[in-house]
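Submitted below is the structure of interest, expressed as structure tokens.
The complex is shown incomplete by one protein chain, all other protein chains being positioned as in the whole.
Moving on, here comes subunit A:
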Amino acid sequence: MHLYIPNIRVVLERGQAYIMEALAQNKKHRKTATILSIIPGLGQLYNRQKLKGVLFLLLAVSYFVVFSDLLNIGLWGFFTLGTELPRDHSIFLLVEGIIAFIVIAIGIGFYLFNLIDAFKNGRKRDEGFALNSIKEQYHSVIDKGFPYLLVGPGFFLLIFVVVLPILFMLFLAFTNYDLYHSPPAKLVDWVGIENFTDIFTLEIWRDTFFSVFAWTIVWTFTATTLQIAIGIFLAVILNQKDLKFKGFIRTLLILPWAVPAFVSILVFAGMFNDSFGAINNDILAFFGIGPIPWLTDPMWTKVAVIFIQTWLGFPFVMAMTTGVLQSIPEELYEAATVDGATIMQKFKSITFPVIMAATAPILITQYTFNFNNFNVIYLFNEGKPAVSGQSAGGTDILISWIYSLTLKSAQYSKAAAITVLLSLIIIVVALINFRRTKAFKDEGM
């Protein structure tokens, strides 16, 4: 999924190249226009594009009129996080600061555009081309700019609902925002990487972090691999030609997907109850197996959550794989049969590679999804049972631990730091996997 976000460095380099070119060669118009455009609009006026020039000038002036206050307070607030109580609220100032940076980025973008525009039109004049008239400019904006016009509002919204919160969280990880450094009683301060060093050096944080992290990894791999394996296995079985009642069986197997997950999880939590649950009392008792401490023994609780996630997750993989299987040409199998291949060999050499090529990216998202699968962990047993010697519960994964740090202990900055670490892991894994996945390479999206 390559998004073509204009790289700021490329833009800068390009702008620089234009300017250098203008300065190096004695090309009068492009040089003068570009230099004049240091004050936005003047270059355009010089190029006799009056409307555009006035518009640019107005935009530049109004930018400073409208945003001067925000930029002033925002930048000041971002660097100081407030100096006086009760006037300053550090957290609001931090948010204002981030907005100020976004506004500055937009401003710089516009400024570069203005320079490049002046240069380009200057060059046109140097080379003796006629400049676009107002009408032509209008048409050019409408034709070329139309996609941007459509994308614009969405992109603008994206900045505030996605980029802003992420930046906020990122910066929070470098502050000391917790219960004791909390406005309006206290100001929040920048503390550099102290939160991160604390997590890795203070015994209580380190021990809990690594034990939770280890379980998160185990949980992600076991639960996801199981759900994928069972999903593919069932899909292959269902795809056998001589199987009767296919539709019925398929519907039955899809059911776990149809019921909202949180309802299933809560029902499971009841069924797994040590003393009253159906699993111990009815199912295991029927086979003569004694009660198993599903909710009170960390090992068994882990088994239970992995089982539940497998149950919740396999129908999706199965449905997807079924679709892929329909598309494998029958000839491949016929040829394999002629060559004397066994069923296992057919699966290994034909079915499995095709499934992987088509679905690998989605299967990888299953891993990242389970890495952060808060619902199953929290709804089943709230990350419990207790384990002596650590503050997180026996089945707490990173995300559920972050949740309790934020909501129970008001350790906002620590939680933000752990979230940053968690995101880094996810991003790295996702990038490596996506880059290695054939499905993406071949399509070249």
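Here is the rule we go by: a contact is a pair of C-beta atoms (placed from the backbone, for glycine too) under 8 Å apart; a residue touches a chain by one contact, two chains touch by 3 or more; residues count from 1.
Everything below uses one rule, namely that contacts and distances are computed from a predicted model.
From the set "Maltose/maltodextrin ABC transporter periplasmic protein", "Septum site-determining protein MinD", "NADH-quinone oxidoreductase subunit J" or "Xanthine dehydrogenase molybdenum binding subunit apoprotein", the protein name that UniProt assigns to the chain left out of the figure is "Maltose/maltodextrin ABC transporter periplasmic protein".
Shown as candidates are A:176, A:224, A:351 or A:373; the residue that touches the absent chain is A:176.
Residue A:202 is the one among A:202, A:263, A:289 or A:427 that touches the chain missing from this view. If you put the hidden chain back, the residue from A:41, A:122, A:256 or A:277 that touches it is A:277.
Residues of subunit A that touch the chain left out of view are 15-16, 19-20, 23, 35, 38, 71-73, 75-80, 83-84, 86-89, 92, 104, 176, 178-186, 198, 202-205, 269, 273-277, 293, 295-297, 381-382, 384-391, 393, 404, 408-411, 414.
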